[in-house]
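Below are the structure tokens for one structure; questions will follow.
Here the complex is missing a single protein chain, while all its other protein chains stay put.
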Amino acid sequence: MTHTQQMLQTHPRSAAIESGVLLQCIEACFDCAQSCTACSDACLGEDDVATLIRCVRLCEDCSDVCSTTGRILSRQTEFDPTVAAAIVRACVDVCRACGDECERHADHHEHCRVCADACRRCEEACTETLSALAA
Amino acid sequence: MTHTQQMLQTHPRSAAIESGVLLQCIEACFDCAQSCTACSDACLGEDDVATLIRCVRLCEDCSDVCSTTGRILSRQTEFDPTVAAAIVRACVDVCRACGDECERHADHHEHCRVCADACRRCEEACTETLSALAA
Amino acid sequence: MTHTQQMLQTHPRSAAIESGVLLQCIEACFDCAQSCTACSDACLGEDDVATLIRCVRLCEDCSDVCSTTGRILSRQTEFDPTVAAAIVRACVDVCRACGDECERHADHHEHCRVCADACRRCEEACTETLSALAA
Partner (left out) sequence: MTHTQQMLQTHPRSAAIESGVLLQCIEACFDCAQSCTACSDACLGEDDVATLIRCVRLCEDCSDVCSTTGRILSRQTEFDPTVAAAIVRACVDVCRACGDECERHADHHEHCRVCADACRRCEEACTETLSALAA
């Protein structure tokens, strides 16, 4: 059992949405934040960095948004569904843009392929969280 | 002239939106991020902390979102209007929720009054940025 | 294989320190950042929140430092050992302070016990990284 899972289970308040959906989304956000920071940096280390500028930039944005979304979803006390939906919606948009860009470079750079995968999973997990919040 | 202003003027690419609007929004985001971190902490130092839990929580969320929005708007290279609009829209929602909550405590706690003011300014600056992005 | 592991392996530059040590440290930092955000929030949801103020505060600090340390260690391009050692050293200190405080509440609150464990692992992983950087 991961620490994230244990933290969810030992929280004094019950999660605002189905805890399996929430857990997956929190873990996907932190995971994508890490991959995007690493991919942005890996692009900077490539010889063809000049062709990867848009990838570096979107990875920076995506890392920041995923990190913030992961933190907000980690909080269950006085959970505000409007605030949660607002940041999760933004996270869907940024993960899609970043995943699309990474995919364009996936054939030339393995790190872009891996990062695109992390973005897709996070986009999906956030989409499920949005549905759960609307239910 | 602030460093933020100088950084905007010396950037090799021109800003995607009117630079006065952008400058005000970046500065409001960093300012609100600071006020919210400080207000969350000031609430923790109050004797009636038990009545301020929602304020602490929303201030944490608002600080995280403002910080991320300020960073994303500080980037002009390969600016993506969809990504920018997504995070700025989330920032409007979180600033409104946090400003409303801080206002409820403004009569008893000066730091909540000051923080509500920072949230309002950031909400307004983000709303103007959204209009500029849609233009 | 985690995304973090894949990102390390596909980076164009080789890691500055033994990659097993680095991987464990990056993952421990992101994990501890999540646990600390969650523990701070769980404490806010407890009836005896007034006795947990120091725990909330140190968890906020620890989450911020671990998040920053995890990002810096995720970057291998133009790796600067002085910068890396500086932030990892700070992370050891903050994880120790936060882990000690969480442990004081471990008998009453399961989330503090789990979070103390996350802090200990991160403190250890950072200590190993410091040794590797000095080697």
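So that you can tell them apart, the chains are marked A, B and C in the order they are listed, and the count of residues begins at 1 in each.
Assume a residue touches a chain if its C-beta (ideal position, glycine included) is under 8 Å from a C-beta of that chain, and two chains touch if they have at least 3 such contacts.
Bear in mind that the values here come from a model prediction, so they are computed numbers and not experimental data.
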Considering the whole complex, which of C:Gln6, C:Ser35 or C:Ser67 touches the chain not shown? C:Ser67
Out of B:Ile26, B:Leu58, B:Val92 or B:Ala125, which is the one that touches the chain we can't see? B:Ile26
In the whole complex, not just what's shown, which of C:Ala16, C:Ile53 or C:Ala106 touches the removed chain? C:Ile53
Omitted-chain footprint on subunit C covers residues 53-54, 57-58, 60-61, 64-65, 67-68, 71-72, 75, 77-78, 80, 82-83, 86-87, 89-90, 93-94, 97
For subunit A, the residues touching the chain missing from this view: 40-41, 44-45, 49-50, 53, 56-57, 60
Go through subunit B and note every residue touching the omitted chain. 2-4, 6-8, 10-13, 26, 30-31, 33-35, 37-39, 41-42, 44-46, 63, 67, 70-71, 74-78, 109-111, 114-115, 117-118
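Simple rule for what comes next: only the chains that are shown with their structure count from here on.
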Which of the chain pairs holds the record for C-beta pairs in contact? A-C
Residue numbers at the subunit A-subunit C contact, same meaning over half shared and different meaning under half, come out as same
Subunit B and subunit C have mean C-alpha positions lying a whole-number Å distance apart equal to 27
By the touch definition above, subunit B meets two or more other chains at residues 53, 57, 60
